[in-house]
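Mind looking over this structure? Questions follow.
Missing here is one protein chain; the remaining ones are kept as they sit in the complex.
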Amino acid sequence: MTLGQVPFVVSALLVVIGLYALLFKRNLIKMVIGVSIIETGVNLFLVTVGYRAGGQAPIYTYSDPTTLRVLPTPQALTLTSIVIGLATTALLLSFVVFIHRHYQTLDAEKIKELKG
Amino acid sequence: MNALLHHAPVLLVAVPLLGAFAVPLVGKLGSGLRRFFVGLIALLTTAIAGYLAASFYAAGASPIVYVLGGRLSLPSGMVAPIRIMFELDGLSVFMMLITALAALAAVLYTSSFWKERSGATLKDSLMLLLIVGIFGMEMTGDLFNFFVFLEITSIAACSLVGFRVWNGRSQEAAFKVMTLYTLSGLFVLLAVGLLYGQYGGLNIAYLATMIGSGAALVDKIALGLLLTGLAMKAGAVPMHMWAPDAYGEAPGAASILLVANSQASLYGLFRVLFTLYGSAYSPQSLAWILIGLAVLTIIVGVTMALVQRDLKRLIAFGAVSQIGYMMLAVGVGFAAMTALQPSDFGFVALQGGLFHMINDAACIGLLFLAAGIVIRRAGTRDLQGMGGIAHDLKWTTAFFMLGAFALAGMPPLNGFASKLMIYESTFRLSPVLAIVAILASILLLAVFLRAFQAAFLGPRTEPTDVMRPVPISMLVSMGLLALVVVAFGLFPGFFVDRIVTPAAQALWSGRDAYIQAVMSGMGG
Amino acid sequence: MSSGMSVIVRTVTRFTYALIIVFGFYVIMHGHLTPGGGFQGGAVVASAFALALVAFGTAGLKGALNRHLLQSLEEVGALAFLGLAFAGVGTAFFYNILANSGSVFGGSDPAALASGGVLPLMNWAVGLKVMTGIASILIIMVIGARKEATE
Partner (left out) sequence: MTGITTGFGAWNPIAWLLLFLGVVAGALFLRRFGNKQYKKNTGQTKVFLSGNEEPEASALHVRGAHLYWGFVDGLSAYYRRVRALHTGLLSDYVALFVGTLGVVLIVLVLSR
């Protein structure tokens, strides 16, 4: 395994950790954290995909036109995904606030009025 | 091509988006003005969609490409298409019509409540945002944009599900649905990242040319992620658990938009299977995954609907089973298309499945809207506590009955026409599938007879709400859907020829045209 | 929560508060030249609000931030962004009408602040929307949590 592959492994690990939290944790806040961790893993994957060894940042205006430059698309994608992640996390947390107000608990086992 | 038609695809997204952002400002001027404004935006959107569809079909249903932010030809001669574009083929336009119908009905329905609640402004804004997301998903020609619109629909839909903050159950439903939607969105994003890393592009047409024949392992994994994520958002069993929660807890008008949202995810699934991968990678096992999920969805959906006591959850499980019919028909079409010798019944199956989409939107929408009025009148959602509503609400009763009969496939309503096409084409692939579909349809009739008997028939009961006539706009909204139900039932050939066949052709043989429409203009 | 935190935190906040806001506005302003842009800058400015909210508590900020004003400003930012996108509709939606036109932001020097056409304006619109949007989310959540605590 080369050094360049480490981020891929880490992003896979992050996704697995997040799924673990969703599957085995019963606290709603921890489940939101799990979703957030999966999000981080996917974002890390996107950024890593866009990395080119020796490439120059595409934003530098007076760079030499012949040098290798990184295509900014993956960064833009990651940024968009982070923005969306912010919105989803905020929404999830506000649902948690309201759930706690109505059920007086954050235990997923006890929040099961909708079933069958 | 005139300017309005040229910009119609983007206006379809931009106009409701403008409306969604402007509603809170307009709402400060008064609720009457706000309702007028929202209605105006919805009418405008529908008019644009109708105009676009009319000119699209008149021009021979060849794909339309709209490039955001610039012209198609790049001065630098860039080959890799990284620009954001909308691309519409027969299937997109067909889905767009379904969404426009659902949007108009939902906005009309919600424009007059018996009682103006606080936060109605927010609800209008969210509904318009959900419409934006659905239209965007159906029109975009870019995989990442598809993800963005997917997330817009997720956020707007879940906010609508959790709109009733004074009700704990709706918060619970919204939290569960949002978690699952986010997860599915992240899987889709992971697939997009995999495809980008492999081919360095995000445009669907560009990726379709790059995938070529004999997909690599990465392509297969990406396909699996996309397939599962989108099937989950469409509500396929065993990933359907969110659907009854969401449909059941959302306000009446939002439920019909959630149905349109599920169908947009199904559209994404079809787009991935038929256009992105299509002839490049289409093993028979893929078709059988789809058929297997579909059969499970049909059986579990309809049997679970039979034992529900909550009226909206009952309809929601019915809606889940209908998603199964669409997946079954398209799966059969896919199997027939990718077999060594493609057979014609596959095309009929595709026609039937797609025709069933618009029929399902109309029937399920009608049922949800009628159920909203029934629940308001009865003061409960429990079928055990209802009865005799037909004495007071004549029109609502008629509409509910029409929707139930059409959904269960009673001739001569629209559900029968599409289901007949599904049965007869599915029978050619495997008689067992057709038998399952027919039996489930009969059981569905039983489900809705039970709901109808329990809620509408029986002796008159004391209404808990103050007796007031149903607002005229709600009746108009349901009448619109009822008109679709009857018209599509009496003249199915007319509509199948005009709008369904181009959509089925886009799936059956439109892959090259879809790719060519983008790639020919990109110099590569 | 409502009474705020210790004197040390409050004093440090008074110092850093303005710096964070200035830095946020810098990021918004140079969005078309350097990494950053409307969203990042807006988030930085909003983080100053968050800092103030934590340090001084809701009572200390009473009246300083009006939620309805913030929400109206958010709508204005969103509408401005969409309006700029609509402005290009003569060619295509999101078409950059001001680029290289020689007008205010139409400078042809790609490294100048006055370049980029409608991009800086869009950054400003997004920045306005994000800073007000996040600030109002924070305020609503704090109010919700406070209600929770008093119940």
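First chain written, first letter: the chains are A, B and C, and each begins at residue 1.
Convention: a contact is a pair of C-beta atoms (placed from the backbone, for glycine too) under 8 Å apart; a residue touches a chain by one contact, two chains touch by 3 or more.
In this text, all values refer to a predicted model and were calculated from it rather than measured experimentally.
Chemist: Give me the visible chains that the unshown chain touches, in label order.
Modeler: By the stated touch criterion, the chain not on view contacts A, B.
Chemist: With the missing chain put back, one of B:G268, B:G365 or B:G387 would touch it. Which one?
Modeler: B:G387
Chemist: In the whole complex, not just what's shown, which of B:Y109, B:F144, B:Y199 or B:W242 touches the removed chain?
Modeler: Considering the complete complex, B:W242 is the one touching the chain left out.
Chemist: Given that one chain is not shown, which residue among B:I204, B:A455 or B:L481 touches it?
Modeler: Residue touching the chain left out of view: B:A455.
Chemist: To test your reading of the contact rule: which positions on chain B touch the chain that is missing from view?
Modeler: Touching the missing chain: residues 175-176, 179-180, 183-184, 187, 217, 220-221, 223-225, 227-228, 231-232, 238-239, 241-242, 283-286, 289, 300, 303-304, 306-307, 309, 344-345, 348, 352, 382-384, 386-388, 411-412, 416-417, 420-421, 424-425, 427-428, 446, 450-451, 453-455, 457-459, 489-494, 496.
Chemist: Which chain A residues would touch the chain omitted from the figure, given the whole complex?
Modeler: 19, 22-26, 31, 108-109, 112-116
One rule holds for everything that comes next: only the chains that are shown with their structure count from here on.
Chemist: If you average the CA atoms of chain B and of chain C, how many Å lie between those two points?
Modeler: Comparing mean C-alpha positions, chain C is 36 Å from chain B.
Chemist: Over in the complex, which chain C residues touch chain B? Could you list them?
Modeler: 71-72, 75-76, 78-79, 82, 85-86, 88-89, 91-96
Chemist: Could you please specify the touching residues of chain B with respect to chain C in the complex?
Modeler: 7, 10, 14, 17-18, 21-22, 24-25, 28, 66-71
Chemist: Help me check something: in the complex, which residues belonging to chain B touch chain A?
Modeler: 82, 144, 147-148, 151, 154-155, 158-159, 162, 165, 167-169, 171-176, 178-179, 182-183, 185-186, 189-190, 192-193, 196-197, 200, 202, 244-245, 248-249, 307-308
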